[in-house]
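Dropping the structure in here first, questions after.
Removed: one protein chain of the complex. Kept in place: all other protein chains.
For chain A:
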C-alpha cells in the first residue's frame, strides 16, 4: 500500500440541468479507495442524477469525473470495467430465472464457463437464493429481487460499487442484511458509494457523508462531525389537560413548551436511560401523559439546521410511538 490512497471517485464541478431545471449545481466529490461514502439527501436533491453521471449512464453538462483513475470523458469503458451498479429500480431480467440472470452477467463479463458457473453458485449461496435459483424474479419478494440485483452487480468483482438507495422500500430484516453485505464488501477493500435518505443508514455504514440539497453539497464530514452540527434529539410528551401540562412543565424546566398543543419537548439522547428519567419524572409529579414520542436526530433535523428550512418531503420520519 502506498502512502497516498488514490481516489476511487473524483468529481469536480459537476453540473446537470434537465431543460430549465438545474439538478446539479457544481458539486465536488472525492472518495478514497476502500472507503464507504454516503450521499445523503431528500427526494429530488439530485442523488440519482449524480449516480447516473458517475456510472456513465448520463453525460454531465459540465465538470470532470475520474473513476478508479479513468476519465469518463476519454475512457468510459475502462471506468465501466471497474464499477458495479445497483440502482433504485431493479435491473434484473424478469423472464430469465435467477440463475440465468447471474449467468448472463458472467457471459457479458467474458468469464469462462467454469468460472461463471462457480461464481453463480457462490453468489446464490451468499445471498440465500439457492432455492429461488430456478424461479423467475417476477415470483420473488422485493427483498429477494434486491438481493439478486446486488448479486448480479458483484459478479464481476467490481472495485467501486454504486448503490442508489439500496434499502428504500425494504423490510427491516432485508435492510439489515443489506447493511451486512455493504460492511463485508467494505472490509474486503471495495469502495462503496451509496445514496440514502436515511441518516441512520449513512451513520451505520459510511466513513464520510455528504449532504446534498437542491443540487449542492451543503455539508460534508464524518458522521460524528455532522451530528455535532445538528441539535440533539428529544422526547416529546403530550398532555390532555392544562393542569397536567403545567405541572410537567415545572418538573422539566429544560423542556421546550408548546402551549397550543400542550406538548413538551424534553432534550434527550434517545437512549433507554433518558426515557426512564422522563417517565420517572412524570410519575414523581403524579401527572399522566397522553402520548410520548422518542425523537432521534434525523434527516429533518440535519436539513433544518443546515439549510434553515424543513426538508421538502418529510416522509422519512423516524419516530417510535409509545402510547
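In this section, contacts are C-beta pairs under 8 Å (C-beta built on N, C-alpha and C of every residue); 3 or more make two chains touch, one makes a residue touch a chain; residues count from 1.
Rule of thumb we're sticking to: contacts and distances are computed from a predicted model.
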Protein name, per the UniProt record, of whichever chain is missing from view ("YciI family protein", "Formylmethanofuran--tetrahydromethanopterin formyltransferase", "Transport permease protein" or "Caffeine dehydrogenase subunit beta"): "Transport permease protein"
Hidden partner chain, touching residue among A:30, A:109 or A:218: A:109
Sole residue of A:40, A:65 or A:92 that reaches the chain not shown, by the stated touch rule: A:92
Missing-chain contacts mapped onto chain A: 18, 43-44, 48, 52, 55-58, 77-78, 80-83, 85, 87-96, 100, 104, 107-111, 115, 119, 136, 152, 156-159
